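As you look at this complex, bear in mind that one protein chain is not there, while each of the others sits in place.
On to chain A.
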Amino acid sequence: MATESAGTLGREELIEAYRVMRTIRAFEERVHAEFGSGELPGAVHLYAGQEAVAAGVCGALVEGDYIASTHRGHGHAIAKGCDIGAMMRELYGKAGGSCNGKGGSMHIADFERGMLGANGVAAGGAPLACGSALTAKILGKRHVSVAFVGDGAANQGSFAESLNLATVWQLPVVFVVEDNGYAQATGTRYHLRGLDVARRAEAFGMPAAIVDGTDYLAVRAAADAAVERARSGGGPSFIECKAGRFFGHMEGFDQQGYRGEGEVDRLRAEDCLVRFTAAAGLSTEDVNGVDVTVEAAVEVAVAEAKAAPAPEAAELLTDVYVSY
């Protein structure tokens, strides 16, 4: 497994990494509570537990790089710098949301920040990331694209085709499979026969790393290498990150009886935030400073989202085409 000592990252970068992960966690825990109180509509898939993956991968990216996300996309969006106020308004289906309320949790996007969108279709983002990588390649920009894909979605034909296309066209793209152990209520032992997706990626002819997805520094090291390779014309790479989700598959839907006894407790004992705090040598003060700001920002985001107006009725018939 790839590792990197905290030493190669500066103190500011370490605190920023913590801030990103903490923001995702606070956002998701709050969304969980809001959904539980019945105020939040829609299909909401929470990312808590997997923060180090989004933060580690996006930490390796710069402005102008692209990501294509999944149905479990809040973490990716936050790590790519999307505004949590706009995201929260989107979750509530309000005016001023990231997509003006038309997308919801499963379609949050911010093209100005290179976030090409969460996706309601399994592996839907992988071909899109090949496309944004092609744009960079043809236009001679040194931008890198990342496709996030779940373990379950990695079984989708479009994902295999994307791996192949990316190697054939030598696209500057990094495929990140997040193995959280489940596709809904089916375990990877069944749907992947317990095999790592990395073996498939290798077979298509690209370097493939497997990392502990609760270890920010390990994810970051693998991402730095893959992104550098893509940026310098070395073609696609693949990273498989193992990290469980703390909540059910989808809010309000999942009793989680498929989980083993004490499983969530074990996952929470490996909390990426706690691990990172120790590994990065962050002080209680560092952590508290971030925590207070993040909690306040999430509070404001929720209050503003609740107070925001619904989209204008006429919006039903706008954005269908560029012309209307």
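One rule holds for everything that comes next: a contact is a pair of C-beta atoms (placed from the backbone, for glycine too) under 8 Å apart; a residue touches a chain by one contact, two chains touch by 3 or more; residues count from 1.
FYI, contacts and distances are computed from a predicted model.
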Key: Protein name, per the UniProt record, of whichever chain is missing from view ("(2Fe-2S)-binding protein", "Alpha-ketoacid dehydrogenase subunit beta", "Lipid-transfer protein" or "Sarcosine oxidase subunit delta")   = "Alpha-ketoacid dehydrogenase subunit beta"
Query = Which residue, A:Gly85, A:Gly152, A:Pro172 or A:Pro236, contacts the hidden chain when the whole complex is considered?
reply = A:Gly152
Message = Going by the contact rule already stated, which one of A:Val144, A:Leu165, A:Ala183 or A:Ala280 would touch the omitted chain in the full complex?
response = A:Ala183
Inquiry  = Can you say which of A:Lys102, A:Arg142 or A:Lys306 touches the chain missing from this structure?
reply    = A:Lys102
Ask   = In the full complex, which of A:Glu12, A:Glu261 or A:Glu285 touches the chain missing from this view?
value = A:Glu261
Key: Positions on chain A where the hidden chain makes contact   = 41-43, 93-94, 97, 99, 101-104, 106-107, 119-124, 152-153, 155-158, 182-192, 194, 253, 255-261, 263, 310-311, 313, 315-317, 320
